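First the structure, in the form of structure tokens, and then the observations on it.
Only one protein chain is missing from this complex, and each of the others stays in its spot.
Letters A and B mark the chains in the order given here, with residues in each chain numbered from 1 onward.
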């Protein structure tokens, strides 16, 4: 059976706005499959985003969708979850939105361990504004604002999330499509802040400036650099040079924020 | 194990012609036709679902027919 994605998509909203070959659509399909496998009730599911290409995703989903301001998705989502903990709260967004302008909200959502699932679609660039470098653009890469090559070091988003206190952190790629839904679903089921970083491609504003001849080249790169965590354990540092670990990178159980606050309420009420 | 067969549907108004499906189809069912994809070799489809899974544009549906 063909997968029925359209039951979760608002009627008349396809085709989406993303460019030919952009991996965002592949990730959106993974997200829909994950939402299905978790049997989410879309009436009680908020999907929150900031600004950028990836942040247009919520508009397609037939849920309670909140397209906010640049970088602020995690903070809006925190307000939704705090006020109505019974809702499932998902955040989607890009690398620039989440870790540059939204970096502060991102790390503090991780620190609080509030039960939101944050999907970062990391395509290493600001796509919507035409290809300026982001905190995740590789050093030396070309972007519209790095005409001599990018002088900046990069963030490792997953490491950032682990360091900031997220209790579930996983990484996948837009190439490894069957893994995307499994990682997101595990993140949704996890009680606490879950960060799912999906390495993605932007053929329009990154690929063409950085010697990728086609969309397929970019997909093949994702295939080549990904090494599952288990396989990496058996590899030498030399073999791991230039590779990126994928799968569940970190998981711990720690009290979730809205549950902690429920205890504050109980104390205040003299329980 | 009997060989699976698939029937492919391309929703042309969604297809943006990225060619990901063409590249990753193991039996070369699909081919580019100017700016959209077409089913060039329907009998070769083994319903592996790779094209449906990877299409970023929700433009391919595969039904298993055997």
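Brief remarks follow.
Here, a contact is a pair of C-beta atoms (placed from the backbone, for glycine too) under 8 Å apart; a residue touches a chain by one contact, two chains touch by 3 or more.
Rule of thumb we're sticking to: contacts and distances are computed from a predicted model.
One subunit of the complex is not drawn; among "Cytochrome P450", "ABC transporter permease subunit", "2-oxoglutarate synthase subunit alpha" or "PEGA domain-containing protein", its UniProt record names it "2-oxoglutarate synthase subunit alpha". The chain not displayed here makes contact, within the full complex, with A. Within the full complex, the residue among A:27, A:40 or A:63 touching the omitted chain is A:63.
Across the entire complex, the residue among A:35, A:54, A:75 or A:177 in touch with the chain not shown is A:75.
When the whole complex is considered, the residue among A:1, A:233 or A:265 that touches the unshown chain is A:265. By the touch rule set out above, chain A reaches the unshown chain at residues 10, 42-44, 46, 48, 58-59, 62-69, 72, 75-80, 82-84, 86-87, 104-105, 108, 261, 264-265, 267-269.
The working rule: only the chains that are shown with their structure count from here on.
On the chain B side of its complex with chain A, the touching residues are 9, 13-14, 16-20, 23-24, 52-59, 61-64.
On the side of chain A, the complex with chain B involves touching residues 1-3, 5-6, 9, 14-16, 18-26, 29, 177-178, 203, 214-216, 219.
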